[in-house]
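We show some of the complex, not the whole, and keep each chain where it was.
When the chains are written out, they are named A and B in that same order, and each has its own residue count from 1.
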Amino acid sequence: MCRFALYLGPPIQLSSLVLDPVNSIIRQSFHSRAQDDPLNGDGFGIAWYVPELSDTPALFRSVTPAWNNTNLLELARVVQSHLILAHVRAATKHGGQSESNCHPFRSGRYAFMHNGDVGGFAQVRRPLLARLSDAAFDLIQGNTDSEHLFALVLDELQRTPGEGVEHLGAVLQRVVAQTVELVALHARGEPCYLNFALTDGREAAACRFTTKAGYDGESLFCHTGRAYVCEHGVCRMLAPVRGRGSVLVSSEPLSDDPGWDPVPRNSLVLVRADGTTRIAPLAA
Amino acid sequence: MCRFALYLGPPIQLSSLVLDPVNSIIRQSFHSRAQDDPLNGDGFGIAWYVPELSDTPALFRSVTPAWNNTNLLELARVVQSHLILAHVRAATKHGGQSESNCHPFRSGRYAFMHNGDVGGFAQVRRPLLARLSDAAFDLIQGNTDSEHLFALVLDELQRTPGEGVEHLGAVLQRVVAQTVELVALHARGEPCYLNFALTDGREAAACRFTTKAGYDGESLFCHTGRAYVCEHGVCRMLAPVRGRGSVLVSSEPLSDDPGWDPVPRNSLVLVRADGTTRIAPLAA
C-alpha cells in the first residue's frame, strides 16, 4: 500500500532520500521492510520546492518502477531542495498505471501524498465527488482514492480557518473526519488507512490514522535533529542542538540510525519551518 | 482531433488497416491528409473481436505514437478478425497521456471510439456525470470527454429499446442529443464535434455530427464491397456483388481506391452483419 518520505530542513540532495540510505525510497520500491508484501513497483513520484524560482513545487512522476528509472537516478544526483516529498506506489487494483495516479499530487503551492486505502472507495466515490467545489473537482485527472482525498484537502484548505502548520494539521484532521464519515455512510464497516503528508512549501503536516480495530495503522516514523547528512552511503541525523533543524517523516526508517520514533496510532505530526515538530492526537 | 477506422466483413489481418494501405492508420498518426494539423501521435488503440474465444473484444492501447510501436507492428502481422476498430489520438490538452484515455473504450461486448470534441467539456463534465447510472459512472477511469460519452452510451444501451444495428444507431442518436443538450445548458454556444463508431461485436453504427455552423464536421468516409484485399501493399475493395460483403468506415480514405463515399454531415451509418450499410439523417 505504498511508502513515502518527506524531508524539511537545510537543502539536501534528492539522493539522500531516494538512493543513499540503506533503506532508501528506491530500496523500499522493491524491498520494503515493514510490509507483508515488500513490493511498491507500480510507479513513483517526487515533489521538491525551488523557492527562488516558483512557489509551485516541481513534480517528477512515472509509471515505471523507481528502481530501474534512469532519469530518477540522474535527478537524485543534481536536485537539491529544503523540502522534498517522495512516494513509491503499490497499485491496489489492476489497470491504474498512469502518471495522473502517481503521488505526490499538487495544486498551487501545496503537495500531498497518501499511504493507505479508503475502504469501499467504489461506494464512496460519488458522494465524495458531490461534496467537492467545482475547482477541486476539475483538478482530478485519475481514478485513485488518494487523488480524491487531495481534492477534499484542497477544499478544506479554503474552508478551514488558521495559518501555517496549525492550518495544515487542521485540514488533515477534517479530511480524515470527512473520509471516515463518508465511509460510515456509504460503505459501513470498511476500514480506512489514512497516512497523509501535506505541505505548503514552508511547513508540513502528516498523520497516521486507521479505523481498523486492533491495528496501529500503516507504519509512520519521524526523525528530527540538527542536520541530515549522507556521506559515503551512510545517512544519519546529527544530534539536535537548539534552533533550526531537519525533519524526516517516513513510512519506514530510511537508515539504521537510532532516533526514528514511531508516530503513535491516530496522531498528527506538525512540522514547523524551523524544523521542530509537535505530535498531537487525531480524532476522527 | 484523432482519426479512426472500423472494419466489418470477412476476417482480414490487422495490418490491412494499420499498416498496408497507403493512408493507413499508422500513416495517419503522423501524416493525416484531411486535418490542418496532420499529427495524431498521442497514443493509439486497437479493438478486435475473437468470437470463438470471447464476446468481449480484445484491446491493445498505448500512450506511445502508433508509428514507432514495435508491438503494434507485430500484432498487425498475426491478428485476424472480422471486426476491428483502430484509433490514433491527438490529445486536446496537456497531461492526459494514459492508456485509460486511449480509444477504443470497451465494456462487455461493446466497443466505442470518438473523433472530435465536446465544446466546453469542463463545464459539461459534472452535469454529465450526474446523469450516469452507478454502473456507467464506475467504468470511467480517465478524464477525456470521449470516455464520458461512452458512459452515456452504456446507459443508453440499457434504456433505449431496439435490437441490432437499429438499436446501436438509436443509441448514438440519443447520445448525440444528450450531449448537445448538456452543452446548450452548461456551455452555451460551444461547438460539438461528434464522430462516433459503436459496435456490439456483430453489427456497428457510426455517425458524423457537428453543431458548428458552416462546417460539415470532422471528415468521415464509408467504403463497401465484396471483400477488402491488401496485396503487395495495395489495398482495395473488390466490386460488390450481392450477399455478404465488407465495410470500412474511416475518418479518411485508407487508399486511393475509388469508392470511398463521404458520409454526409449529421448522418448515421448503420452497418449490418452481412456487410451492407444504410445512411440515415441524424438530428440533434
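Heads up, the rule we're going with is that a residue touches a chain if its C-beta (ideal position, glycine included) is under 8 Å from a C-beta of that chain, and two chains touch if they have at least 3 such contacts.
Note that the coordinates shown come from a computational prediction; the quantities given were computed from them, not determined experimentally.
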Complete complex - number of sequence copies, 2 represented: 4
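Keep this in mind: only the chains that are shown with their structure count from here on.
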Whole-Å gap separating subunit A and subunit B, where each centre is the average of the chain's CA atoms: 41
Residue numbers on subunit B that touch subunit A, as the complex places them: 95-101, 122, 125-126, 129, 134, 137-138, 140-143
